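All protein chains but one are shown at their positions in the complex.
Per-chain numbering from 1; labels A, B, C, D and E assigned in written order.
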């Protein structure tokens, strides 16, 4: 039985899911979800190869909340309804560079929630924010060359492949190549208008 | 033409209004609304008798945002839809004392938006949070004895009058009496269940 | 044999007692006094139901000292002479709100020192400060409804009962009602002049 | 008509004077006294050759207060009674080095209050603190070689001349020699006992 | 006549130049050099399109110094001897990511000092540090696609072109494409060994 959370403020992703602000208020549930997915995520994400602790998760979420208030990040949790509460299903976010008016996206989803289009819907909502109210000019995604699922998502969202950064990702067992994707404001707005 | 805001995360108050997180992202619009209402609010609120500045408003909203993350406040803006954006209509909030598991409520509304029940709806949402997820035991309201509109709201929400604090409010022109209201968790939950 | 303290700066309360600035310089002696009275104070003070540690006492007294310098508190220790040193007998203080030009008083006394009028003398000295140099307009006291000794002190000092805040105090075993007292500058000055 | 101050906590220096904690609560009066004596003090004290501002005085006194709480300084103001208030007459203090269990003394007095033994009484009180409750082993004084008044005070208090630091003091018009005095705990305690 | 600087610690780049730690000690000279080159640098560097102030330069250099101590940056100034002092000629640096064991390089040179190979020598020294004592696995360079001089330097140092980030650089007059270069530890060490 997963830990459920309450949230006053939400962003609906259709009737069966929503985004919540990703802050320290979610610590217990978020840590549980991270722990359940750590081994799986460690296949693609270097941070997931490090030991997890509840205090570390709390610090991470406190930093996310403060970065959100400061306008340097847009951190969200993906959640599904569970009675009058929410069950966490994944995480998404944008790291914003005011200097270059761009952002870098990121996301992960619990194994049990793959296949429902939750990440696509979450990233679509974040890209609408990025190219709408936030007024950004460009969003990037970086993923390991071998991560086909993530590459398919980038393609589905309309991103263009812009290069391969050789051995740019550091894993305990060695370094791996990273593929870089870019999406421009005009591209997204055209896509959403069509 | 008022300054409009965007907000990813909202709490709907029916179809014609919503609560938004009250953070520094709202600074320009909130300052405009404050300035438009300052003279009117200065009749009842000592803080409104002080000079307003955009920097002061920003600092206030930054503090609100950080207090929200820290769990010591629950600060919201009351807004109405304006196309795909929001027009601010008022402010509400709870200051939370973890030590005594209680909170103190506050609110104000723009003159043009009085009479639609917006404050009642906003405070109802906040009391649901206070006595639900936040697990508080008691919420208080304090208002000037002569503020009939505010006293009527307290009564309508089910608060009990618990005393008159003599000359407890400091105005530039002199001190005034304050009436204290209290509402207990059991009272609210009974009321909501009926 | 209690821990004794030295203090350069004092405020005499007659020949047999004095007030000392309540700062971290008193940590060891204050902690000893707190520990000796904790069980007794826990009958009336929620903070006394929590575990005490020397580090916690030091932090509390450091905060008291800084609040005194900042003008937001007036924290004193009640002491009796012991040779060329002092023995601590109790604690008193005002929490000052510059915004409303008011303060809230508090006090406790060691069991062995009850009945000598030490708290009455300490609070008289603090009220002289509050309504004299500090220029406050109002001082409040809050105590549990059943705390007859504290209520008698409030009455003896000329405070007026202004209401009962239902279930406003949170104890481990349940919540209790609190009675609120207020005293105005004009009332105190008249009383002292007569 | 000088600015008067109030002070709850004092240390009597006989019937006609007292020491007060030197904190930001004294800012206006202390700044007035500094300004009145600046030209005179600039003869002997390099700091007095710099421009004075009320903000600078407040910062200095805030730092004094915090250093007192931290145990790194013992800053006092010398005052004389003026009705139910106090008129400031001078300043004294110890800078404490816990590392070497020693302190360095300093003092200055308003021109109108010279000749009453106020500085001698103030320094005697501070040396009693230094070699009593503070448990220090040594106190030093440094003054310009040509400052006969200050050297006479050092001698009167029982200090021993320990050397001349050549050109150790930096004045706008050039550097000057400084004489160093030392006093040991045993010397002071013997002196006070006789 | 340019402002000259002194520096105790240096890294020689042959007999006619050296690297100096780039810290706030260089503020006046560095600001002068920046101001002389701003218009020229604004052709390729978005930061150079912003107004320069001495306070801004000082803050930038203070941040550089602290980032150096923290190990997150390796900031150097390029200098040529001028008697027993140094004349500043340019700037270079690495921003280090411990997370990915990589760094990003940057550099600029005063117009009068182009053509002497100073940037090549400075970057060679920094790459020796990066792939030697710092133990990094990868260094990147990013430059505008049209910046032929910078691209030639990257090629000369052995970097490989890894992609074009479309419209990744934000200039006041519009966005421009950026080319990304990467260099791996093994590549550098082979090159230096041959």
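What we mean here is this: a contact is a pair of C-beta atoms (placed from the backbone, for glycine too) under 8 Å apart; a residue touches a chain by one contact, two chains touch by 3 or more.
Only a predicted model underlies this, so the values are computations on that prediction, with no experimental measurement involved.
Put simply, the hidden chain is in touch with D, E once you look at the whole complex.
If you put the hidden chain back, the residue from D:67, D:145 or D:184 that touches it is D:184. Touch with the chain that is not drawn comes from one residue among D:64, D:102, D:129 or D:143, which is D:102. Checked against the hidden chain, the listed residues D:40, D:156, D:175 or D:192 yield one contact partner: D:175. For subunit D, the residues touching the absent chain in the complete assembly are 46-47, 99-102, 137-138, 140, 160, 162-170, 175, 180, 182, 184.
Taking the whole complex into account, subunit E touches the unshown chain at residues 6, 8-11, 19-21, 23-25, 62, 65-66, 69, 71, 74, 125, 129, 132-133.
Going forward, only the chains that are shown with their structure count from here on.
Fewest steps needed to get from subunit C to subunit E, stepping only to touching chains, is 3. Using the contact threshold fixed earlier, the set of chains in contact with both subunit B and subunit D is C. Chain pair with the larger contact count among A-E and C-D is A-E, by C-beta pairs in contact. Here the CA centre of subunit A is 33 Å from the CA centre of subunit B.
In terms of which chains touch, the assembly is arranged as an unbranched chain of neighbours.
Here, these are the chain pairs in contact: A-B, A-E, B-C, C-D.
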